[in-house]
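What follows is a short report on a single structure.
The other protein chains are all here in position, but one chain of the complex has been omitted.
On to subunit A.
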Amino acid sequence: MLDQPQGVSIGELAARLRRRECSSRELTADYLARIERHDSALNSFITVTPEAALAAADAADQRLARGEGGPLTGIPIAHKDIFCTQGVRTSCASRMLDNFIAPYDATVVSRLNQAGAVSLGKTNMDEFAMGSSNETSWYGPVKNPWDTTRVPGGSSGGSAAAVAAGLCLAATGTDTGGSIRQPAAFCGITGIKPTYGRCSRWGMIAFASSLDQAGVLARSAADAAHVLQAMAGFDPNDSTCADEPVPDYATNLNDSPRGLRIGVPREFLSPELDSRIAAVIEQAIELLCQLGAERHDISLPNSALSVPAYYVVAPAECSSNLARFDGVRFGHRCADPIDLDDLYQRSRGEGFGTEVKRRIMIGTYVLSAGYYDAYYLKAQKIRRLIKEDFQRAFAEVDIILGPTAPTTAFALGAKTADPVAMYLNDIFTISTNLAGLPGMSVPVAPVAGLPVGLQLIGNYFAEARLLNVAHQLQQASDWHLARPTEQKLRS
């Protein structure tokens, strides 16, 4: 049995499992006990599946006993409740899907199952992944394990809080405008959003289809590499999935950053940024330069327009995607509808929460007759300019670094009354989604006891480079090893 499960990496645990020093059943039972003990303070899980987890652990132990299995066999993880899991409630944190038992597994879920990972359950999130604080969930907000009066970030806030609190070793997430990177930053863990199309979206409940991408929340770049390896790759069931070979992410982790050209956008490290956050970001960039990287100051001139363009494109796609929730085939249906229109209107009016309805209405408005050119087409043109900014930058540099978010985790309730203030918290992450580029967040030195994330942005399909640079930073520092204390979890 492990006395300190928080301090152990996936690689070390996999080695112990292979040497039969511990069993996956013991490990899984240990994590289930941690969830039982701590999650009432955090609310990071919507559904815990102990029986299925222990059965998967037993199957993993049998594989390991035969000398089979890979780096994830027997490793306890969790899935964001946006991924369909056969026979298990998949709610997307919405009343609309509170009664929805998914009839099949998402491709990402089945690949991780095949790799032998043990799913402990489904993590809390913003409703339909719409939010930056995990406060829009039908199941209540998630609390930040570093300070339970603060938000964990969102929308993958349950996954981030669970990983940070040591309730699972890694978790899946999705990132449409920053939903992996921002909660990873707020919770002091490592998160990677791959290139658009790198992981299959099949069975991942759609929010904005040209932006959504699955990724990983973990405690280190090396751990994230193991999980992404199992998830990534072509899937004929997703017509937007990239048919590109997946490199072995472990191979290049130890490459030296000597000669690496780092681009620092002046729009990201501007004088308006909180000087304490700027200082710890600069400290991390300086560390990479000491390891041999070169710093280049660059510009992404249109990045300020990423939030306005995103709040046209994402709601437009969401209004279309969420049209399928009609109270007819699955999900919430209102009581005693008088006619078909009443059935649609009340099922949707009752099933969706306020933020989801806000976004459906924005999307419906910008796509409605007479407004399409002024909003939707305009936003798609800005989207091209943002992509071109990055393409120009990547002609000169190998990687772009800056802060993940303009603040540390804010207080629960601080931004719920002002949607625009909430949206602007994603100012540094959204442009990456509009361009379809891979992005990552890794912890740097804390500010006032709260985690801060360094964002790494790479060129298309450069996930191996991101993981390599993040790993090198983590080899040379110990910021990623900081953990919230159990005392904080109890408070």
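One rule holds in what follows: contacts are C-beta pairs under 8 Å (C-beta built on N, C-alpha and C of every residue); 3 or more make two chains touch, one makes a residue touch a chain; residues count from 1.
Keep in mind that, in the parts below, contacts and distances are computed from a predicted model.
Q: Which name from "Ring-cleaving dioxygenase", "Dihydroorotate dehydrogenase", "Aspartyl/glutamyl-tRNA(Asn/Gln) amidotransferase subunit C" or "Carbohydrate ABC transporter permease" does UniProt give the chain that's left off?
A: UniProt lists the chain left out of the view as "Aspartyl/glutamyl-tRNA(Asn/Gln) amidotransferase subunit C".
Q: Specify the residue from the set A:Y375, A:F394 or A:W479 that touches the hidden chain.
A: Going through A:Y375, A:F394 or A:W479 one by one, A:Y375 is the residue touching the chain not shown.
Q: Among A:E51, A:D341 or A:D478, which residue is in touch with the absent chain?
A: A:D341
Q: From the list A:R19, A:R66 or A:R329, pick the residue that touches the absent chain.
A: Counting the whole complex, the residue in contact with the absent chain is A:R329.
Q: So which of A:A33, A:I101 or A:A476 would be touching the chain we can't see?
A: A:I101
Q: What residues on subunit A make contact with the chain left out of this view?
A: 99-101, 103, 195-197, 210-211, 236, 239-240, 242, 302, 304-305, 307-309, 311-312, 319, 323, 326-331, 333, 337-346, 348-350, 352, 357-358, 360-362, 364-366, 368, 375, 377-385, 387, 418-420, 423, 434-437, 460
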